[in-house]
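The structure that follows is given in the form of C-alpha cells.
Every protein chain but one is kept in place in this view of the complex.
So, subunit A:
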Amino acid sequence: MTAAAALAPSPPATGGPDPRPGSFGAFVARCAAAGQLVVQPRMGFADPERMRDGLRRTKAAAATAAGTLTIDSYTRVGDRAAARAALAEGAPLNGYPIAAHPAARTRALLAGVADAGFPVQVRHGSARPEAIIRALTAAGLDATEGGPVSYCLPYDRTPLAESVAHWARGCELLATLAPAPRTAHLETFGGCMLGQLAPPGLLVALSLLEGLFFVRHGIRSVSLSYAQQTHPGQDAEALRALRRLAEEFLPAGVDRHLVLYTYMGVYPRTAHGATRLLEDSARLAVRAGAERLIVKTAAEAHRIPTVQENVRALETAAAAAARTTPEQADGGDSEVYQEARRFVEAVLDLGDDLGRALRTAFARGLLDVPYCLHPDNAGRSRSFLDPGGRLRWSDTGAMPVAPYATSSRRTPLTADGLLGALLTTSSRYDSDPPAPEGADMEHTPPPLGTHLASPTLRSAMLVQQEALYAVREFLRGQGFTELLPPLVGPVTDPGGRGAKALDVDYYGQPYKLMTSAILYKQASLRGFPKLFYIAPNVRVEPPETAGTGRHLVEFHQIDVELAGASREDAQAVAAGLLTHVVEHVWSAVPEVLRELGREEMDFAELLSGGKFDSCTHAEAVARLAGHGHTQSPDAEIDWAGEKVLSLAADRPFFIDDYPKGSRGFYDREDPERPGVLRNFDLIAHGGYGELASGSEREADYAALVTRMRESGENPAKYAWYLELAREGIASSAGFGMGLQRLVRFLTGLDALWQVSAYPKLPGVIAP
C-alpha cells in the first residue's frame, strides 16, 4: 500500500475495488469529510514514461494528493502539428501532448496509477479546449480546468466571443463524453487571472461566474478557484465569500468544492521564502475551508520543477495543513463578499445567456481586469496595495464597485510603483526571517535524516555522553541525589527574555510544559537537601533568537539546588562541575575534540586552577560601554553584549547582581541593596556566552507573593507552590547549566543545533 493510499480515506464500500478512474469531485468530498486537504501539483512531461513516473511518485507522497497531467503549450494553442513534430524530433515540450498521443498510450500511462483514491486532472490553459477534452475523455479521464474568461483574457488574443463559444461546446463535450456513471468535473481558473494585483472581489466573482457557466452547459461537478494574493485576512474573506456565493447561486444538486492556488505572482527566489509562502497557502486553505490546494515549488522562480521538487512541495504543504485547524467563520458580509456579489449581480442582470452576459459585461467595462491588455478588456480599472497589504481599487472605470475611499487617485501608479507592487510578496518572503541578531550562525539544520547521519553530530553526541557521565560523577561525589523532573504542571518558571511556555490540556485543566523545574527543585529540598536533575525543558523562544546560535526550543539543563547555601556556594559547585567536565572529556575523548577543531590550549586558563573571576552586572555594563556597546543598566545583558564579554575573556567568569525585574521572582533580592538580586550568570570564554544561571532563592511566603505581584504574575496560579512556601521552604541556592550550551562550548561548534540530535530552532517548524 502506498503512503497516499494509507493516508487517503478509503473509498466507500461498494463491494470490491472501483474499476473506474475515481470521480474527482467525490474524491475531494471524501477527503474533506475526513478533514484532509487534497494537495495537487502542476506537473507535465512530454514523455509518457516520465509522466507516469511523476504520477506514481505524486501518489506515493506523504500527502493526500490528486494527480495532474499538465498539457504542453503547442497543444494548448491548438497547434497539434507542432506538438507532433516536436515529439518526432524529440524536442523538449513543456507538458504532456495529450492530443498528439493516441488514447491507448495515455490509458496505458494511467493504468494502475489513476483510481478512486487517486484521481487525475488535466490542466492546460486553452481558449479552444475541445480537442483536449476529446483526448482526455477518450483516455478515461473526466476532470479538467479552465473557463471562457480566464483561459482567454490573460494569455491569448482569441476574441472573448470565440472563447465563450469554444468553452460552451467544451463543457457540453465533457458532459457528453464522460457520461454516468462517470462524473465530468470542471475547475474554474477565474480566481487567478493575471496572477496578481486583481482585487479579490473580482477574482471571486469571475470564478463563481465561470462555475455557473459550466453548470449552465451541463457540468454537474465543479470546483471554484481562488489564487492566494497579498493579505491572509483578505484571502480568507475571499474564500468564504466564494463559498457563500456558490451556495447562493449554484443549483443545489451540483457537487462543488473550493480550490486554492498557492501564490501565482512573482515567486520568492530563496528556498526559505518559497517554502514559507507555500506553507502559508496551505494554512490559508485549511483555515478558510478550501478543500484542495494547487502547490508551487521552491524551484518555481528559476525553472520548471522536477518530480522530486513537486513531491517535496506536496509534502510540505500537507504537513503545514495537518498542523492547522479550520476556523469557524460565517463568511459574513465582508468587503470582498459585497464587492463580488455586486459584480455577479451586474452580470446576471444582463440576461439569461451567461456567455452573452459575460461578453457584454466586458464590452461595457462592468467587468474590467486591471492591467489586462486583451483587446476585449476595457483596461480602465487600476488596483493598488493599501498600507495594510490588502489589494484594493484605485480606479474602477465602469465597474459596479467604488474605488477604495482613501485610495490615492491623485498620485497615479508609476512604473517603479508597479514593480514594487509586483515584487511585494516575493521580497517579503525572501527577506524573512529578519537577519538574525549577532548572527554567528549562517546556516540552519539540514533535513533531520541528513543531520542524524552527520559525522559532526556523532562526535558531538560522544562528547555529550562523556559530559553527562562527568556531571553525574562530580555531583554524586559531592553528595547530590539525582531526581527525574516533572514534565508538565499547572505553572512553570515564568522565565524571561520573551520565552513562553507551551500549553497542554491536562484532563481539561490548562497545564504548561516545563520551561524549567525551578519550583519543583525548591519544593524537593524537603527530602533532598542536595539534588540535581538532567531536565528536559521546552521554551518557545522569540523567532529572532533563531540566529543567535544559542537558543533551542527543546533543550536540557543540568539543574542543581542545595539547601542552606549562599550564592558563593552555588558558584563553587558550578565552577567545580565545569572544571571536572572539561578535565573528563579531554581524558576520555581527546581525539574527538581535536577532530572537531578544539585544542587543549583553549581550556588552559580554565584548568589552571583557582576561583573563576566575578564582576557585577553594573561593572559588566560599564565594561561593555568601554567596548562601545550600549547596554541598559536595568536589563539582562543582551546577546550581542554577552558575546563581547565572552570573547574578551580567556576563562569562564561570573556576572553577579542582576537588577530586579530582569529575572524571575524566585531570585532572592539582596536585603541590604534593594533592587539588586543575589544571583549570577556563568559566562564561558571564547564567545560561547552564558552557560549557567543561578541564584540564592527567595523562600519567604510574603516576599514571594510580593515579588510575583511586582513581576505581573498572578499568585493564585502558584497555589501549590505558595502553600509549600507558607509551610516553609528551606533557604537554598542553585543553578541551571544548559547541557547543549555546555556541549557546544566543549566541542567549539558554531550553533546549538549542531549539538542537538533533534534540533528545534525558535520559530522554525521542525520534526
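Keep in mind that, in the parts below, contacts are C-beta pairs under 8 Å (C-beta built on N, C-alpha and C of every residue); 3 or more make two chains touch, one makes a residue touch a chain; residues count from 1.
Following the convention adopted for this analysis, contacts and distances are computed from a predicted model.
Participant: For the chain that is missing from this picture, which UniProt protein name fits: "MFS transporter", "ATP synthase subunit a", "Cobalamin-dependent protein" or "Acyl carrier protein"?
Facilitator: Answer from the UniProt record of the missing subunit chain: "Cobalamin-dependent protein".
Participant: Based on the whole complex, identify which of A:Leu160, A:Leu194 or A:Ala299 touches the chain you can't see.
Facilitator: Here the residue in touch with the unshown chain is A:Leu194.
Participant: Where the complex has a chain not shown, which of A:Tyr371, A:Phe603 or A:Phe653 is the residue touching it?
Facilitator: Result: among the candidates, A:Tyr371 touches the missing chain.
Participant: Mind listing the subunit A residues that contact the chain we can't see here?
Facilitator: 154-157, 194, 371-375, 413-415, 418-419, 422
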